[in-house]
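For this view, one protein chain was removed and the others were kept in their places.
Each chain carries a letter (A, B and C) given by its place in the written order, and its residues are counted from 1.
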Amino acid sequence: MNKMTMVEAINLALKSAMRQDDSVIILGEDVGVNGGVFRATVGLRDEFGLKRVLDTPLAETMIAGLSVGMASQGLKPVAEIQFMGFILPTMEHLIGHAARLRHRTRGRLHCPMVLRVPFGGGIHAPEHHSESTEALFAQIPGLRVVIPSSPARAYGLLLAAIRNPDPVLFMEPKRIYRLNAQPVEDSGQALPLDTCYTLREGNDITLISWGAMIKETLEAADHLAQQGVSCEVIDVVTLNPIDHETMLASVAKTGRCVIIHEAPKSCAVGAEISATLAERGLVNLQAPINRVTGYDTVMPYYRMENHYMPNTADILEAVKTTLEFS
Amino acid sequence: MNKMTMVEAINLALKSAMRQDDSVIILGEDVGVNGGVFRATVGLRDEFGLKRVLDTPLAETMIAGLSVGMASQGLKPVAEIQFMGFILPTMEHLIGHAARLRHRTRGRLHCPMVLRVPFGGGIHAPEHHSESTEALFAQIPGLRVVIPSSPARAYGLLLAAIRNPDPVLFMEPKRIYRLNAQPVEDSGQALPLDTCYTLREGNDITLISWGAMIKETLEAADHLAQQGVSCEVIDVVTLNPIDHETMLASVAKTGRCVIIHEAPKSCAVGAEISATLAERGLVNLQAPINRVTGYDTVMPYYRMENHYMPNTADILEAVKTTLEFS
Amino acid sequence: METIYQAQINFSRFLSASGQAEQPLPSWTEQPDTLVSYYRNMVLARQLDNKIIALQRTGQMGTYASLLGAEAIEVVLGERMQPNDVLVPYYRNHALQMLRGLSMEDLLSYWGGDERGNAAAAMGEDFPNAVPIATQALHATGVATAMKIRGEKRAVVTVCGDGATSKGDFMEALNVAGAWQLPVVFMVNNNQWAISVPRSLQCGAPTLAQKAIGAGIRGEQVDGNDVIALHESVSNALQHAREGKGATLIEAISYRLSDHTTADDATRYRNNEELKAAWEREPIKRLQTFLHQKGWWDEVQESAWQNEVAQLIQQGIERYLQQENPPVEHLIDFLYAELPAALQEQRARLIRNAQPGGSHHE
Partner (left out) sequence: METIYQAQINFSRFLSASGQAEQPLPSWTEQPDTLVSYYRNMVLARQLDNKIIALQRTGQMGTYASLLGAEAIEVVLGERMQPNDVLVPYYRNHALQMLRGLSMEDLLSYWGGDERGNAAAAMGEDFPNAVPIATQALHATGVATAMKIRGEKRAVVTVCGDGATSKGDFMEALNVAGAWQLPVVFMVNNNQWAISVPRSLQCGAPTLAQKAIGAGIRGEQVDGNDVIALHESVSNALQHAREGKGATLIEAISYRLSDHTTADDATRYRNNEELKAAWEREPIKRLQTFLHQKGWWDEVQESAWQNEVAQLIQQGIERYLQQENPPVEHLIDFLYAELPAALQEQRARLIRNAQPGGSHHE
């Protein structure tokens, strides 16, 4: 099995999906001969031709609206938005149309589209290129939001997203696009959606995260293991609809929980998880849940971004506070 | 003092602000001779003329972008978006520019604009006209989100929003636009932002809500008072930045809390409040917090909207569960 | 200074406001069938429109957008489109949607606040109404892209108002339709008003058709009260599209003879002279005069058809009024192909609350 990075695994999943299903169409800015600004679509135009890999004019609203129209015809558009900061013009179409086409036609039409978008900080990118705004989308009824955290999961989850008959926002944590290559088999096998992935079992505390922060979360768990603290690490993966049951079960076992995400704290997905854990599992909580997050401010331009990004030390500190509570 | 409805109070506040400050400019679709689809801007064009009341072409992105440009020049644009369902094209400008102009220029420019938008269900409106998507906005660093729940507060809060040197999304609960007229004095006095309003003091349980649902919340509180249950009712009013302290203090006193909102449950503002109350006030909680909300689905078209909207009976049921918990 | 590009916008009309031929008519008008069919469908459209407004006034219908004044555009599009074309409509295309197969009770059901009105199998691949202005123009380009990828000889028709031409979606759609030579017909029902905002405030250009120029597609203006001019323009545009030659923007000059919707009162912002003048140009009377002159239509046919239409409408309304509410679980069941586990509890609560004794039982 080849070792590959996440961005390579994404490319492989796209190829696999396109080979297996003629109705899968790639579109977006620079996805053709250039293979995408992050090279996720490299080679697709050569293999599948101009009719299946469409370089669009520069207009994100158009990319989303076009995808809705294509999807209504039974195609499976997989559109790329270059950076999360530029996804905002798609929202009218995502919320008003993509996510409700099946609902408002009572199943007569549906919208099997995927919007892929790299997100998050940590790569010293220009202004507006490093946001983590998953909470804008995770709250949209009818829109699935899926975030992988390893090459192999990126492969299997992207296949699942493409095969899913409903619209999926597939958010790619670009900070780990090229970190930690791992063996990925081109099996054509999709991984399940709508379920948390427990990456590590443990008894003392539950650490919940997604995307690039899984890296720091696992680092913290390693570190804590050496100190004799056993962490359960949960990768939420699908942020909508969200699998609260796995998290509730884990916290019922450990009694303590830290949630980690890069997005600003207020009204983010961490809030939903924390609220639900306390509402439905209050009796199990041996300590207050703790959120380790970005600040409630604009994602800084890169010179200062390290001050914004939650890091392993922050997680360790939060775990310490949580464990010491009594 | 004249009794007036909320929409009349809003009209009065606009007049007052415009009389007092030449730089206040009204813009939007149908705000001129028509006085707005809900009549909130009625009479302004006659009094202040075509240069201060601008009927724009039909383009919400443009309305937002134009307002940013005007605000950078020291004007105070007060733009109307006709319905919350049509605010989505403004998001790139709200998030990427309005909310960060001061920040990214380190104070050289700023953006004193107000976007007014009616929201919520219950008036048998067409599809896409009844959404409550405040959580999309409350999570945006740098954007204030303010929601009044009575005519007098609408007057004072709108004045505050207009005078505020930063961008404010002023969301108007249209279901109560014309309910319960009350005396409103044209005092020119703004009310404070960034703070919860405690509408009713009580000891047994804290009910937290905002906007139109304050009506049902107060009804429930009345009903409960007759049964000898004393409710503290908090109107959050400013959803960003959010005043957690008032709510924490209340729940520290009552030990129990129900949060009520019309928006779907998942990742909404109720989640942030519930999470924070449990994280920072765990020891005070005598029962799990309960959220009474809309369902995690598309706001139904009007024939079935009553099934979606939380009502007084739902609140009473949640309060009962919360009080009975032990 | 060198002129490197020239463009022009043409306007066409065959029948004058008083129903006289202004120029030689196309040969298909020598047979009565098409013109009589247009006439009959316009009469149906208008009577139904009146009835729906009456229903609304008596509380049996929600906010409704009248098509009064747009009948010619509706019936020409409806009769010229092929069944396998796709319609991506806006909220004022009731007659067009019915000519595409939508039943009267499904139409009424939609405006009566029920999404089942968007569900009818007879609608085929057509989109439901776009409520957010101009978004449909982009869906149309997406449908057209699918046709183009598959090499099909079909066309997409999308309709919007004059106000909609100011919104980015519309202009982005024209642009991609031009860049990719997509088989789309963009029909602009320029009825002179966007709620209270007159056409003159939407755009500084003398025509809306010229927005086609910047996108490199065909653009033309046509009298939207003249079925013959519309027929020519629409037929050409559809053929152009089906032959793979690209998109056309047709600006049909009409007039919104009604209020914007039943929630609007146009007397607040619109002067009565203008409205009266517009009634002089309306499409039905114009065609009727022409048909009378030709001897293709007379008083007897008129009253027979009016009666037939009245009956059809009565039946449609009765079926509509008899519709039961949909099952409450419909509020959740169609959100995803399969109900996610996360929604099971909410679905159960929805059903429980709707039952006798439940908090939402009526």
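Criterion: contacts are C-beta pairs under 8 Å (C-beta built on N, C-alpha and C of every residue); 3 or more make two chains touch, one makes a residue touch a chain.
From a predicted model like this one, the values you see are computed outputs, not experimental measurements.
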| item | value |
| --- | --- |
| Which displayed chains the hidden chain touches across the whole complex | A, B, C |
| Listed residues B:11, B:41, B:72 or B:284, member touching the removed chain | B:72 |
| Contacting the left-out chain in the complete assembly, out of A:22, A:219 or A:314 | A:314 |
| Contact residue for the chain not shown (choose from A:29, A:134, A:166 or A:262) | A:29 |
| On chain C, residues whose C-beta touches the chain left out of the figure | 1-12, 166-169, 171-172, 175-176, 178-181, 201-207, 209-217, 221, 246 |
| Touch list for chain A against the chain that is not drawn | 29-30, 32-35, 37, 55, 57-62, 85-86, 88-89, 124-129, 265, 295-298, 300-308, 311, 313-314, 317 |
| Positions on chain B contacted by the hidden chain, ascending | 25, 51-52, 54, 56-57, 59, 61-62, 64-75, 77, 92-93, 96-97, 102-110, 141-142, 164-166, 194, 241-245 |
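Keep this in mind: only the chains that are shown with their structure count from here on.
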| item | value |
| --- | --- |
| Identity of the chain that, by mean CA position, is farthest from chain A | C |
| Inter-centroid spacing, chain B versus chain A (mean Cα positions, whole Å) | 30 |
| For chain B paired with chain C, centre-to-centre distance based on mean C-alpha positions, whole Å | 36 |
| Residue list for chain B, restricted to those that touch at least two other chains | 61, 85, 88-89, 127-128, 296-298, 301 |
| Multi-chain contact residues (two or more partners), chain C | 115, 131-132, 168, 330, 335, 342-343 |
